[in-house]
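One structure follows; several queries about it will come next.
A single protein chain has been removed from this complex, and every other one stays in its place.
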Amino acid sequence: MQTKKSLSAVLWLLLFVVLASFPWLATRAGEDFYIGVVIRIMIFAIAASSLNLILGYGGMVSFGHAAFFGLGAYTAGIAVVHGADNAWLVWLLAAAIGGTSALAVGYVATRTRGAYFIMITLAMGQLFYFLFVGLRQYGGDDGLRMSVRPALGLGLDIRSETVFYAVVLGWTVLMHLLLARLVRSRFGLALQAVRENEQRMGAIGYSTRQYRLIAFAVAGVMAGVAGALLAMHNQFVSPKLLHWSQSGTLMIMVVLGGMGRLHGGFLGAATLLLLEEVLSGYFSYWHIYVGAILLLVVMVSPDGLVGLGRLFRRKAAAPADAGRAP
Amino acid sequence: MKTNKLLLSLTGTLAALSMNAMAADSIKVGFLTTLSGPASAPGIDQSDAFKLALKMLGGKLGGLPAEMISVDDQFSPDAAKQGADRLLRRDKIDVLTGVIYSNVLLAVTPAAIANKTIVLSSNAGPASIAGQDCSPYFFSVSWQNDAPHEAGGKYMLDKGYKRVALIAPNYPAGKDAATGFKRFYKNELALEIYPKLGQLDFAAEIAQVRAANVDAIYYFLPGGMGVNFTKQYSASGMDPKIVRVFQGYDADQQMLTIGDLINGVVNTGQWSSDMDNAANKLFVSEFTKAYGRVPSTYASQAWDAAYLLDAAVRNVGGKIEDRDAFIAAIKEAKGFNSVRGEFRFGRNHFPIQTQYARVVTKMPDGKYLNKLVGPVLKDHSDAYIGQCAMK
Partner (left out) sequence: MGVLLLEQTLNGLQFSVTLFLIAAGLTLVFGVMNFVNLAHGSLFMVGAYFAAWFAGMLDSFWLGLLCALPATALVGLVIEVLVLRHLYAKDHMVHVLATFALILIFNDLVRIVWGPLPLPLDLPSGLASAIQLGPVPYSSFRLVIMLSGVLVGLLLWFLVTRTRIGMWVRAGANNREMAIAMGVNVKWLYTAVFTFGTVLSALAGVMLGPLVAVEAGMGDGVLILAFVVVVIGGIGSILGAAAGALIVGVVDTLGRTALPALLSATLPPAIASSLGSALGSMMIYLVMVLVLFWRPSGLFPANS
């Protein structure tokens, strides 16, 4: 167990080193286009991890999560249209809006269960989607172009891709540390216990709905910030970011990467986006391969996907470590 | 251990991505167009024409080996931006062409211009880029969006229709269409409807047109929208005396599948397949031979784009790295024989050309031809050239 943990830690460190030096490596090789690809991966890693919190750890199948991602992006876009030029302010706003809207949606959705929960999260996601499609003064269907990338201050020029890469890397590390802290805390353990058996948790006095709501809100904050980062990266925001198919994509990332596992969001985002990058180069119809891979993953796992994770954990660790990643 | 394996392979892949790509002594043309979905017919048309033109030119443009890299924009400014990014930064293209739709063009042009890549629009020609946002790096070999609509407006004004309905989708080119039409049709409109772009069911709109008692309809419904509208319109029992006028490029496409439903309908444009010049005769015969169908206006523009590049590259002796010289050569267009006949660029890099009226006519062999009727706007520039600061 100890060796496995330290091996894991070493690999994470190795990954960090590769990520940190990637811009330099890529520029040396003349392939600086891929810096943008890795930036996208990191941003989606944050978004997918936020969904992992409520889906993997919280057991809530939210099909409208892309709405908070998109809301964060539009917060950034609209702020710039109205003259905002401070990245910190934009991130704060995106976090606040992501969090409050998630709280609002969560408040309504957690009143329902099962299939109705899925549908209501989907419906509310679509509400936000159509809202932005209808707002023609912010581009509507055509999307919103951002004339500037909000400044960082600190004597650094955020328009430089290397600086922006470092910013995104910083956020990615921060978000993952936060997530790690959260899921290992009493709150995190309780949340997972609620996922496992809500009735029992309610019976022993936990306010299960509260735990769910807080998880929802935190996920909203994370997704909001990720959205703002994506908007700043592309300098373009489109309502498609809020569409239910985008929520589906985020779910695929979480499932591929590992639900309820700390690395799930990051690995899932990297896997899916790299697959996309590679496959689209060779095939004009590459969605069919993504679909086939997803189907395979879903089918092959014997006890459902959470079961796979539990199976591994049971093999590796003592039964008491209910929430820790192997 | 599943985690560690994934982590290892991921790290490996990232490192492996830092691989060098070779650059050849050639001209790289990024062809970003709509190749899928209901709006893809124009894109596929343009792609076909450009490929054929390249083949006719021996795979070379002006003596330089030409590489055409095709990307599908999926009719989405989002996907287009990603595709354009890849073309500009990974494939390092010299010229970007093929974009059909204005919203897509507006999303990708800033990045291309910032990258000092030439954007040669083979279709979309938004007002902003013809006017205040004009740039030396941007050329439109097709038109400025308003042109066919201005011609439509002039045509309707000349014919004296009093109650006119205008239908255009709610997006930049749609708004340009309405503005252009109203610039020349000076009377008040009986009805203006702006359906959502990509909308496919027009029952509601047709009902409104019926209720407004019009004697003519001017509509701009590109691609699949137009096909569906025409099918539904014909099935709705509308008064056959109502005159319909629309754009040549859509008529060309619709003739192939729903010719019966648009027989006798007038349409406007800068080109017609029966135009009498050597370049056009070659174009029409080769295209028909290769693809088994008469080419459309879209195809004519993509063909012209290829031949324009050919002339320009030849005129700079293949030294396209000297962007300023290359741009000057494109602007001068010396030795370029357009299928439209005479061709020249205005100082905003948009064409100054004649707009014609054409009519869908059934031929003895049962097929349809868009016959040239006559000029509507001679040697016509665009309304935005005054706002362009370029000389």
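A and B label the chains in the order they appear, each numbered from 1.
The rule is simple: a contact is a pair of C-beta atoms (placed from the backbone, for glycine too) under 8 Å apart; a residue touches a chain by one contact, two chains touch by 3 or more.
Computed from a prediction, not measured in an experiment: that's the story for all the values here.
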Of the candidates B:192, B:342 or B:379, the residue in contact with the absent chain is B:192
Given A:122, A:169 or A:215, the residue that touches the chain left out of view is A:122
Out of A:28, A:136 or A:200, the sole contact with the unshown chain comes from A:136
Chain B positions in touch with the non-displayed chain are 35-38, 40-41, 44, 170, 175, 178, 192-196, 200-201, 203-204, 207-208, 210-211, 224, 227-228, 231-232, 234-238, 257
For chain A, residues touching the missing partner are 55, 61, 63, 108, 111-112, 114-116, 118-120, 122-124, 126-127, 130-131, 133-136, 140, 244-245, 248, 251-252, 255, 285-288, 290-292, 294-295, 298-299, 304-306
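Heads up, the rule we're going with is that only the chains that are shown with their structure count from here on.
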Taking each chain's mean CA coordinate, chain A and chain B are separated, in whole Å, by 38
Chain A residues touching chain B in their complex are 4, 7-8, 11-12, 14-15, 18-19, 22, 25-26, 28-34, 36-38, 136, 140-143, 145, 234, 236, 238, 240-241, 257-258, 261, 263, 267, 270-271, 274, 284, 312, 325-326
Counting only contacts in the complex, chain B reaches chain A at residues 1-4, 6-8, 10-11, 13-15, 17-21, 35, 72, 76-78, 81, 85-86, 89-90, 103, 106-107, 110, 170-172, 196-197
